[in-house]
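Take a look at the following structure, please.
One chain of protein is taken out of this complex; the other chains stay put.
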Amino acid sequence: MKPKLNLAVYWGAACGGCCVSVLDVHEKLFTIVEHANLVFWPIALDTKYKDVEQMPDGFIDLTLYNGAVRNSENEHLAKLLRKKSKILVAYGSCAHMGGIPGLANLFNKEEIFKRVYFESESTINPDQVLPQPHYKVSEGELEIPEFYNDVRTLAQVVDVDYYLPGCPPQTERLVEVFLAIVNGEQLPPKGSVIGAKDKTQCDECKRKKSDNKLVKEFKRPWQIKDDGETCFLEQGVICCGPATRSGCGVRCVEGNAPCRGCYGPPPEVADPGAKMLSAIATMIDSNDPNEIQKAIDTVVDPVGTFYRYSIPFSILRRKLL
Amino acid sequence: MNARVNLNVKKDLLKYGAKDWNECFHCGNCTAICPLTDDNSLFPRRAIRLAQMGLKDKIKENVVPWLCYYCGDCSKTCPRNANPGELMMSLRRYLISLYDWTGISRLVYTSKKFELIAIVVIAIFVMILYINFTVYPAGDPNKWLGEDGGVLINNMAHWRKIHLADLIMAGLLSFFLITNIINMWYHMILKDKTVKVNILDYIKGLYLLPLHFITQKRFSKCDESVKTYWYIHLLLVIGYVTMFTMIVGFLEWFQTDKVHPFWHPQRLFGYIATVFLFLGIIYFYYNRRKKLRENSKYSHHTDWAFLVLLFLTVLTGILMHYFRISGMPKLTYITYLLHLMIAVPMLVIEVPFSKWSHLAYRPFAIYFSYIKNLAYKRK
Amino acid sequence: MNYSDNVGVVFVNEGAENNGFNFNELKEYARKLNKVTSIWDIQEILQKGKKWIISEIKEKNINKLVIAGIEPGFYKTFLANVMLECGNNPEKVYLASFSEYAATTKNDIDKAKTIIACAVYNADYEKIVDFGENSVNTNTLVIGGGIAGIQASLEIAASKNKVYLVEKSGTIGGHMAMFDKTFPTLDCAACILTPKMVEVGQNPYIELMTYSEVLEVNGEPGNYQVKILKKARRVDLAKCIGCGQCAEKCPTRTPSEFDAGTKLRKAIYIPFPQAVPNKYLIDEKVCTYVQTGKCGICVKFCPVPGCINLDEKDKIVEITVGNIIVAIGYKVFDARKIEQYGYGKYPEVITSLELERLINASGPTGGKIARRVQDKKGFWIFSPDEIYEPKSIAIIHCIGSRDENYNKYCSKVCCMYSLKLAHLLKEKLHDSEVTEYYIDMRAFGKGYEEFYNRIKNEGVNIVRGKAAKVEKIGNDLIVRAEDIENGKIIEQKVDLVVLAVGLEASEDAKKIAQILGISVDENGFFNEFNNISEPVDTHKGGIYVAGLCQGPKDIPDSVAQASAAAARVLQSIAKQKINNRKQNFSISEVEAKIFNA
Amino acid sequence: MKELRIGVYVCHCGTNIAAMVDVEKLAKELSEVKNVIVARDYKYMCSDPGQDLIIKDIQEHKLNRIVVAACSPRMHEVTFRKALEKAGLNPYYLEMANIREQCSWVHTNRNEATIKAKDLILAAIKRVKWHEPLDKRSVPINEATLIIGGGISGISAALELANAGKKVYLVEKSNKLGGIMNQIDLTFPFLNSARQILDRKLSEVVNHPNIEIFLNTEIGEIFGYIGNFETQINGNKIVFGNIIVATGLKPFDASRIPEYGYGKLPDVITSLEFENMLKSGDIKTKSGKQPQSIAIIHCVGSRNEKYNVYCSRVCCLTALKYINQINSVLPETSIFDIYADMRTFGKYCEEFYSSTSRKNVTFLVFDQKNELPKIREASSSDKCNLIINFREKLSGEIIEVPADMVILMVGMEAHEAAKEVAHKVGVSMCGNNFYIERHPKLDPVATTTDGVYVVGTCQAPKDIPDSISQAKAAAARILATIEAKTVDVEVTTAFINEDLCCGCQTCIKVCPYSAISFDAVKKVSIVNEVLCKGCGTCAAACPTGAAKAKHFTDVQILSQIEGLFSYA
Partner (left out) sequence: MENKVNEKIFKPKIVGFLCNWCSYTGADLAGTSRMKYDESIRVVRVMCSGRVDPTFVLKAFKEGADGVLICGCHPRDCHYHEGNYKCLRRYHLLKKYIIQMGIEPDRLRLEWISASEGAEFAKLVNEFTQKIAELGPSKVKQNIETFS
């Protein structure tokens, strides 16, 4: 019998969904523990950072890092796990592209603090207290992680071996990947996206498609009576499916919601939002500047639409300050 | 009201001798090659243009035709062979007829027949007067001879009578000429509302009149090749003026019964003037005949008429002189008649109405253009 | 329907005295034609008046008129109106214009008869004078290696058929290669031309014969035997590596043709650096060895053994071709002929062609303006040592063109090239005053008017009024002109005068016409078969004209014409047949065809 | 990937580049850039020795990418590609940096220009890395030709081709062949009969076995590419190898010029209307009287920024022709010819002008740019119908010209069908709707679309012989390609990577040439490369990155952009 693998799962700036997706292996958990020791998983195990630090370099065979890098703790752990892991996988959209936390890149630290600590409806902060990384109390100095100005993807902080996209990733994909490693299969070249296909969503999408993608006005999903059969784009709803890798099983569309792009761009695409933006604009069925402008007015929030999961990953990475 | 284009002028000018000028494509070569042009006197091209459009008033008030001495450079280098020089010549003829309020000039220029008839009529008139007022040297010829063998001419046609006639004629001619010049002045200066000429200007420019009358000074500004032409023209003018002065002014002194010795000023001046005149006539005749120069390529009938009349006048004059000093009274009488029959029509027609009026118009035109320029400058 | 034609022929014998046409013979001929019932002279009609001719026509029941003459077109409108007033169809007035088919000399009387007969019988002259079809040799001869010749050669070679390109000088390229820029796009001439030249040099279907002349042409359309004189180049084309050591050492200098005489070249030389072929040749007229038998320095310094053969003799080669395209180009007007501009007298007066070279970066002064000076040996050249910045420049249009004293015709390109030169001068000498003197600004082509507007906006003075003279007054050189539009005299003190010289037929035109059996007009330009409808054909089948040798024109028109000539060649090659059109024929040969048409 | 071995060549272009860009310094600096094996500068890269230099280097240094920094690639890309080919390298391994037209010629600061040149070259170096070999493809040529427009140009081209034994489809929009020439009575300068010339040609065309004529026909969509076009005419499919566009001209609409009162004043007529009177010599005013004087105004709608800037080229000579014709039938009638510049430039045309000026005509000059003459109705005392009022430029006088009839020499504009045809055949137009030729000097009849030629007045105003010359020139091209049997087609087409295409079909409607279709079995879009003209719009629209514009791929362009900033 082969020696067991050491497996770690860590969450950075994440919602926890990724960890849940790991838990979602259900009965396959037995298969996993059969082949691996879970050496570090904050959500499930009480392993201290110190313990990790004490592990020899390369001790961990596979680390699934989910969540973006938001603060110094995330960064520290990313670097630490990198050191300790043979294979570091950016697990989930946040680690891969910044994900939903990445939307914070439309603001800077001050704006966020102001909103959260002063302005939000549920906050009462008469002393205008803001979190400080170092704070002296009588017991000594308190240290909390430093909040960075930008949200980064994992790869922008450390070297990443593979990306397993999705918000969250499909659990089946995780199992497939895991088994592949266990079985010693030929691993794809470093830097590959795994657990997703090169083709995009439409390839698997069952909705009826034609070349009739000509739109005068873009609609929000609630504005249409979805027939459940026709391609969303042809109904005027922006669906990021064409620019998003398949692999999720077309989950959203199957649930009658347009794809929002969590699986990220196909291999040849540098900036997923730009590509989708380009495709969507091309579909506008008019040559008249005014009409074009009108159609574009119906694209309410281009960043939120085309870069929902990928601002830090995109070419511009964040809003200009 | 704006000037209305009038093609009659164009048709008219053909009769005044203009040739091929409609072929002008207005390149401006003629104006530029002409040594006499400046910003205030642009010709021939501009004059051609005005003539083509038939702006009669503009033409009338235009002095430039008189500034041209027809050296011919323009015609020689004209890329269209449009004869700008000849057009200027015909414009001068045209202007003469425009200045002339009597309308005779126009008839002379436009009708060969009229000119011929006019000459004949005047000649006959002269003959009638002559026959009535003179005495034919009938009978013994010796009766009509003086001591020195010369014909006693004053016994046949007394200088007083002739002189009186001369003066009447001169007065008449002057009257026409002066009224025409006034007409010219009226169009050139008075009618031109763009300038205001004051009296001082008139005085300032006065010296120009005799200067240009005698020397044709501007002519010499034309380039080298015309020097001979200018000299000969000058000789002709000198000869003519001398003769005219002696005859019209001092006939008593000039028409003597006594035959003076050769060196006597009366004879000497007469001979010199005659030689000058002959020289001029021969030179100009030869020029026209052989079409040697641009300005002699095309000859209007008035040009020939003038040359022929002048020649005949001088010829009869010299013959008469010869007959007189050789003591041939009858022949003297007849040649004198012939002389007058030719000279008078010549003077009557040519001086106020035709070619020779230029002797007055030209200096006046220069004078007027000078004072006009003074006025312009002041502006 | 034709048979009901009752034809009257009106003869217009204007110009007959100059051409020696015997109109009586033509009248006799016309009278014999069976449809012709009346014959008049236009003079008679004009004298007797319109009413008379109307009654004549009515009386004789004439329903068709033919107006015959050298250029009878003037009377067509009048006679159409006469026909209208007769109640006839005014369209039935036909022209039998001899000049339309260049039948303008007394030798062309049979052609004139044919033209009349064709008009009377509604026959197509162009068909009538084709005497059957010959088979075609697929080789083509192109005479002249300027842009027209190059274009025609490339066009034909693209069809993978053989072309012989014969060029008199040592390189192809012609005049266009000498220019700095081309109007109105200001493309550098060399930049667009040299690729084409290179293409000619490399094209396997083009046999380039530079330094060669056509001596003799025999045969008939589709099959011409051509003798070509290959002048001794004295340098082996295959061996020469173009290193230039020979020229460096050669002691003899002579004015360079390529540089329009603005600089000197050696007796052994390459016409210009981008020449095709880019190989040296020896100018026997100045080579010391050829002239005196002594020298041979070049041979000593040539690194390739056997490359220079000073004793090489001219060779004659014979080729057979099916078609011939004549594109021998032009020469520029000799400005010395017009004394008042002082060319040859004042060194500051130069021709436009000289300026093209001066302003060209590859020219004698590297693109700078220099004063013309006499070197030690007496050659007038532009030396880089004499560079100066003319402050005031005059460009005078229409030198030798549009002038009845020299050439009556318009040279078509001078206005535009002058504007271009003004632009180039202005570009090089920012502070200088450039003034153009023109008569009519002929900016007629595509983009030309726009170019003209642009040059005006660049601050070039453009004066309507032809400068009449250039003279030295004191130390100043003065150009005198009338500024017509502003009503004043301009006496411009200038440092440089550029004479926009016109274009004239090549000195070889007459000779070539004789060799080929085609005709030239009074200006020496080749006659086309029909100046409107067949602008590249000549009166002899299989011989075509292209470019400037047919008349002045600009580059695009030359190129289009060259291509059109190529079309004629390609057409015959494609159908493997060519019409046997003859330059000379007798009326009896064609009569039957006309009557049957 | 094989080791990158790049050769960089910087051209002086005489002094054209060298004067503004320090080419020697550039060559030296560039030789130190990664992967650059050789970097040289040379006087004329395009010259034979220049090209030889590249060829030699490729062979000696085993270069596999070439960057030439010289003039615009539109000028010499083909030249250098040929050089690469000669050296045995795929011609598409070349990239040019345009440091002349877009650098040395347009800048004035040598230092800045040199920096810019370096940026451009570095960009080219980055880009060329990603170049892929492309193979020339040739396709057979269909011998038939489609000619659009049955005027004199179209007819001449048709005859030239048909007489060579090649099939011609001649499509004419109206019900009659001959076009504008039908309306013309005489030609200039010899006053020969235009009708006789046209009749000759027409009878030949109509009876020609190789010419199929379609009257009253507008062409439909044209598909295909050089050598192999197809379209539908009256429901039948026709195939052809080349297209000649000869859509001709439209006379300028004189009523656009308020000063002339055309349309309001009955005796103000256009040249073509007058031409019609001349056919029968029946020159009458609207009231049926013989005009005592006729004025002709040139440059109507031409040479004026308000209307058309360009010169219409034939009006001057046509006006002179009219003078002769009027004089022929009405010798007593005075003619006023009001022109701007007399453009009588053709063979024998100046002589024609000269002889015409001997007729009963007065030439006057107006300012066609700023002061158009005003035409007004004459009053009863004027003894004429119309008065023309303007400043005569050669005298400076403001004058009035009396006339019974005014002929407006209307200029030429492109035919209204030109635009539509341009889109169908894929040729470009300049601002004034005339077609753009491939090169204004050296390629006046070809267009940027292979196999499509423009001839006659649809390219620019011109007279009959020039139109015929052009028509024949186009025929020459076509005959040469037909003789050569095959022709090379566009290789920089689009390409869709089937492994990436998701079948969303966004690209299909984007393609202007319908070159993309959906393969229902593979569920991917595919490009028909012979139909594709390589615009790359599909590549920009493709959300998956599957569609690729060959030679203009994303990675090539992105690298090029990177290169622009790699030296700062």
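Each chain carries a letter (A, B, C and D) given by its place in the written order, and its residues are counted from 1.
By our rule, a contact is a pair of C-beta atoms (placed from the backbone, for glycine too) under 8 Å apart; a residue touches a chain by one contact, two chains touch by 3 or more.
What you are looking at is a predicted structure, and each value in this text was computed from that prediction instead of being measured.
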Displayed chains that the missing one touches are A, C, D
Contact partner of the left-out chain, one of D:Ile294, D:Ile375, D:Ile388 or D:Ala539: D:Ala539
Identified contact with the non-displayed chain, of A:Gln132, A:Asn149, A:Ser210 or A:Asn256: A:Asn149
Kindly state which of the options A:Arg173, A:Arg260, A:Lys275 or A:Arg308 is in contact with the chain not pictured. A:Lys275
Where chain C meets the left-out chain, the residues are 185-188, 427, 447, 454
Can you name the residues of chain A that touch the chain not displayed here? 106, 148-150, 152, 156, 270-271, 273-275, 277-278, 280-282, 284, 286-287, 289, 292-293, 295-296, 299, 301-303, 306, 314-321
With the missing chain put back, which residues of chain D would touch it? List them for me. 72-75, 98, 100-103, 105-109, 112-113, 115-116, 119-120, 123, 419, 423, 426, 428-431, 436, 448, 492, 510, 512-513, 533-537, 539-541, 549, 552, 554, 557-558, 560-562, 564-565, 568
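One rule holds for everything that comes next: only the chains that are shown with their structure count from here on.
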Quick one: point me to the chain whose Cα centre is farthest from that of chain C. A
Chain occupying the most central position, where position means C-alpha average: D
Decide which interface, A-D or B-C, involves more C-beta pairs in contact, and give its chain pair. A-D
Separation of chain C from chain D, taking each centre as the mean of its C-alpha atoms, in whole Å: 25
What are the residues of chain C that contact at least two other chains? 402, 404, 440, 464, 484, 487
Could you list the positions in chain B whose residues touch two or more of the other chains? 25-26, 45-46, 80
Name, in rising order, each residue of chain D that touches chain B in their complex. 293, 334, 336, 342, 353-354, 357-358, 361-365, 389, 392, 394-395, 397-402
With touch defined as at the start, can you tell me which chain B residues reach chain D in the complex? 1-5, 7, 10, 20, 22-26, 45-46, 49-50, 52-53, 55, 58, 80
Chain D residues touching chain C in their complex are 13-16, 44, 46-49, 71, 75-76, 79, 156, 160-161, 163-166, 185-187, 190-197, 200-201, 203-204, 278-282, 303, 309-311, 313, 324-329, 341-351, 354, 393-394, 396, 434, 439-445, 459-460, 464-466, 468-477, 479-484
